[in-house]
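Once you've had a glance at the structure underneath, I'll fire off some questions.
With one protein chain held back, the other chains of the complex are shown just where they sit.
So that you can tell them apart, the chains are marked A and B in the order they are listed, and the count of residues begins at 1 in each.
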Amino acid sequence: MVSQPLLSVNGLTVEYWARRGKVRAVEDVSFSIDKSETLGVVGESGCGKSTLGLSLMRLVPYPGRIVKGKILLKGRDVLGFSASEMRNLRGKDISYVFQDPMTSLNPVKKIGAHFVELIRAHEPRVSEKDAVVRTRKLLRDVGIQSERIGDYPHQLSGGMRQRVMIALAIALNPSLVIADEPTTALDVIVQAKILDLLNALRDTYGMALVLITHDLSIVLERSDRIIVMYAGHMVEYARSEDIYRNPQHPYTQGLLKAIPNVELDEQTLNAIAGSPPDLLNLPKGCRFWPRCYCAKEKCREEEPRLTCTGPDHYVRCGKYEEGE
Amino acid sequence: MDEPKVKKSMLSSLIPGLSSLSQRGLAGWLVVLGFIMVASIVVVTAISPWVVPYNPSQINVGKPLLSPNSQFLFGTNDLGQDVFSRVLSGGGIMLEVSILSVIICLLIGVPLGLFSSYAGGVVDRFFCLIMDSIYAFPGLVLAIAIAAMLGRGVTNMALSIAVVYVPSYFRVIRSQVLSIKEMPYVEAANAAGAKGRTVLSRYIFPNVVPSIVVVATVNFADAILTAAGLTFIGLGVSVDIPDWGWDLTNGRRLLSSGAWWVIAYPGLMIILLALGFTLMGEGLSEMANPRLRE
Partner (left out) sequence: MTLRTYVISRILLTIPMIFILLTMVFLVIRVLPGDPVLLHFEKQENPAAMEEMRHRLGLDRPLWVQYFDYVAGLFRGDLGESMQDYSSVTQQILSAFPATLELAIFSMIIAVSIGIFLGVEASKGYGKTRDNVIRVFGIVTYAIPVFFLGMVFQMVFGLGLHWLPVGLRLPPRMDLPSGLNVGSLHFSTGLYTIDGLLEGNVYKFVEALRYLALPSLTLGLVLSGVFIRLTRSNMFETLRLDYVTAARARGLSETTVTYGYALRNAFLPVLTMMGLQFATLLGGAILTETTFSWPGLGRYIVDRINFRDYTAIQGAVVFFGIFVSVVSLVVDLLYAYLDPRIRL
């Protein structure tokens, strides 16, 4: 029996209206997430992964707009939700962990107050006392001493602030948590701890996780499936083992090669030559061809479509289209 | 059907600047709109002597306090004067006063600002202190005080307004000059031995001009409102010349008679004139410093 995926996204396209023209930050992205699954979304800065994350909660800031597609959460299209349904959904069914915890917490509100406000916004009948009890438990779950409940954000370290953000995200037991670069603002040692925490919480609470990052190594280890994004397009979508063992898109291959390996001696960093295209001035044909080592004539002419190259493996590349 | 098209192309070839302005987006449109408003009023006032249906100053051309009708488009006031004619010709004083005050401000404020900020040191501090003191003072109060002492008349009104406004020019110029003064190309010019005067006029001044223009338009708008205010208090000009401000002052006594037209139309004209300048100012300042996308 095939159970319905928790989240199913179809042909999602997000546009930004800049002064000089329209930019499609996300174009024609489709994927699905099952309950308790971790999805990794990888790509360079500006590839649209953050926009993708925000769009799942319809938080794309003006002047951006979702112009096409469907986002089905448990079968219902989120794009058709009313404002109050969205408010209900946010924080409760889907929640978001932002990249920079310093700027994401209200500087003049105590930590505890954030939680109480959140809980009571969604469950107005809960008394303040009970909300505080729940807050303490949540803080303990993420590894923060509950005495910190009366502190202000600036009194906490970066790692602790991020834990607070995570705690806020799981407070109401959401089905899906989207974490946007949850570790980028932190130092390496803390990074690992936070990622472990996320995984542990995922297991305990049975929620799905979307991990957005530019670091493929993080996502290889800890996610079930991975989306690789480039210039707004989804260029590869597969299970993480397949990405590791059989990366098909040249960009993905490049990303894998770029991961530094501590065990080898004498390594030069294998960067991918070139830089991402200007979304206002996209090259004709495949968006990646200027940086692709195996670009052919037809890559310069036609934009490749997403092709299925195996069980649960999709690539958007000219190379695999002919095989159709 | 061809006529409107022909007219439009004539206009845009006559005023090439305007059409390029309208391409600059919203800011450009504001300037264009404001300019049209101001220009129309200026034109109407200028041609009014030939266009007015009745002599605006002549009393009893019709019975007093007639409401607007086909004979007197805007009705008549308590002296039996035709409000419409008065409206057409009443802008003269205000325009004169504002133009004069802007000229005075430019003649005094600009050189002073340039000199003071370029010179720096004690001189600069001294002028700054004076200018800040004037600036901090309630503008209208100062204008009223000066006008009260100087007496009535266009020049005196213009002077009072100018004194109040010079600090604005001073400050704007000064802040511009200070930032430009530090720029590498000015340093280079100095190092090459350029005289202070040359540096000022060829490097600094051209860059300051846009800001001056913006301040000037706001100055115009304020001058008009202040001139109206001064007239309202009784510090305006003598009675015979048609003037919107005077009409408002006079019309005040007529409120209870319900003769709204005596006040409404002149008032509306003042608003349009001030608004025209304000829009130009808004548009120009947006063009000069485009606000980051809000």
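Criterion: contacts are C-beta pairs under 8 Å (C-beta built on N, C-alpha and C of every residue); 3 or more make two chains touch, one makes a residue touch a chain.
These numbers were taken from a predicted model, which means no experiment stands behind them.
From the options A:Ser8, A:Thr38, A:Ser95 or A:Gln162, the residue with contact to the unseen chain in the full assembly is A:Ser95.
Contact with the chain that does not appear here is found for just one residue of A:Leu105, A:Leu176, A:Met229 or A:Leu306, A:Leu105.
When the full complex is taken into account, the listed residue touching the unshown chain is B:Thr278, out of B:Thr45, B:Ser89, B:Ser117 or B:Thr278.
Touch with the chain omitted from the figure is made, among B:Val61, B:Val110, B:Ile144 or B:Ile204, by B:Ile144.
Listed by residue number, the positions of chain B touching the unshown chain are 129-130, 132-134, 136-142, 144-146, 148-150, 221, 225, 228-229, 232-235, 248, 251-252, 255-256, 258, 260, 263-264, 267, 270-271, 274-275, 278-279, 282, 291, 294. Mapped onto chain A, contacts with the missing chain fall at residues 57, 59, 61-62, 83, 86-92, 95-96, 98, 100, 103-108, 117-118, 121-122, 165, 168.
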